[in-house]
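Let me begin by handing over the structure; questions about it come next.
Note that one protein chain is taken out, while the other chains of the complex remain in position.
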Amino acid sequence: MSLTQKGRWITVVALVCLAAVYVRALAFTPVERLQGPAQKIFYLHVPAALWTEAAMILVGLAGIFYLFLKDPRLDRFAEASAEVGTVFATIVLTTGPIWGKPIWGTWWTWDARLTSTLLLFFLYVGYLLVRGAVRDPGLRARYAAVLGICGMCLVPFIHLSVFLFRTLHPQPIILKPSAPSLPSSMLATWLFSLVAFTLLYVGFVTQRYALSLARDAQCGGSPGHA
Amino acid sequence: MGELLAQAWTVARKDLVLEFRTRTALVSAVVFTALVLTVFNFGRDPTAVPTIDLAPTILWVTFTFAAMLALNRAFQLELENQALEGLLVSPLSRTSLYWGKLIANLVFVGVVEAVGLPLFVLFFDVPVGRVLLPLIGVIVLATLGFVAVGTLFSALVIRTRFAELLLVVILLPFLVPPLIGAVQVTARLLGGRPLSESVGYLKLLAAYDIVFVSLASFLFRFTVDE
Partner (left out) sequence: MPDVPQNAGYMVAAYIVTAVILLGYAVSLYRRTDKP
């Protein structure tokens, strides 16, 4: 089975898993008393946010290893992870406002998660733009690695600065969308969703990686060969 | 270490001599800063919002623009004079090359800020007297962070298409954490709050500087080597 096919199968399984999560979340998970049905957006929003961040860290790690090992596979992986990370960021940035409107009365709020994800989104876009702007594969891989590493190192600072800034503004007291203590059925739904998103990440990255591999083979241009 | 500094200073001096010989870029940057401050005046209603509330924002947006201008001009110089190739062939280490550029950029931005700050105080009648020293301290900390990352990215975009646009797009997300720190500390200083209230943000700025100056200095070689 080729890499593309493996990727497709994983994605199919992931999508089926997601469908199951949908059913469970919508029909079999209790409605949260204070927030109402809109709270269920949480089951999609948070796993997507976690993977948006994880994907960026993986881009950075791949970058570090690439600079030392010069293995083009690492660069292809980074490219794939960045694209998938952007997709997940889009999910967070669209479901966030849809959740925010009924809960906080406003479409956008500079809360920690949305703000961090917005910055991550900009990092991803910048990363992909730089990749698109460099012709030579070796140069592109190196530049991307540098930017990816910087992006990964920025993540803790994003969290720190957003956290410090946030403590100025009182958070909604009753409605805390990321309440740490969930009843077990809600927690289970959330975990299933996390599994689904993990599978989606793996399936998507595998396919995107295969695409990159096919393109490199065609053009005969692989980075990392001096 | 001494060798590093000596080489760095050679690089910096070359840039600065070029800069001060023509003075065009410097004068333009200073005039630009003054214009931005002027425009800010027309963008507000002094009867509705007290100037002091907007002051930190005005100052830092202006300084961010000034830093971006400085960085743009930095690599323009290289591009025009094909000087980069010359430098790379020379026996200078990549790290001292970075430090040289960093110093030159810092001097340039420093001069612009040294003119911009008094203008800001004048135009907006900002009471900086008693907090001048801490304010300068914050300005130094934040500017170092901006310019450290900016110097690295300037080198990165040199061989890309649409370099100036790309520089702005990839750099701005990196400026957000130090910007948050700088604005918050400035606001507290101007509001007469004790320095102890700004400690968290100051630590953020310091940590950012330490991490990104080291990181940029290390990664610089990957943006210039073949």
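The first chain written gets the first letter, and so on, giving A and B; residue counts start at 1 in each chain.
Definition applied: a residue touches a chain if its C-beta (ideal position, glycine included) is under 8 Å from a C-beta of that chain, and two chains touch if they have at least 3 such contacts.
Model, not experiment: these values are computed from the prediction.
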item	value
Among shown chains, those touching the left-out chain	A
Residue in contact with the excluded chain [from A:R8, A:R24, A:R73 or A:R166]	A:R8
Sole contact to the chain not displayed, among A:I41, A:V59 or A:C150	A:I41
Hidden partner interface residues of chain A, rising order	4, 7-8, 11, 15, 18, 22, 25-26, 31, 33-41, 44-45, 48, 87, 90-91, 94-95, 98-99, 101-102, 200, 204, 207-208, 210-211, 214-215, 218
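By definition in this document, only the chains that are shown with their structure count from here on.
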item	value
Rounded Å distance, chain A centre to chain B centre (Cα mean)	31
Touching residues (chain side chain A, partner chain B) in the complex	67, 119, 122-123, 125-127, 129-130, 133-134, 139, 142-143, 145-147, 149-151, 153-154, 157-158, 160-162, 164-165, 168
Of chain B, residues touching chain A in the complex	149, 152-153, 156-157, 159-162, 166, 169-170, 172-174, 176-177, 180-181, 184, 200-201, 204, 207-208, 211-212, 215-216, 219, 222-223
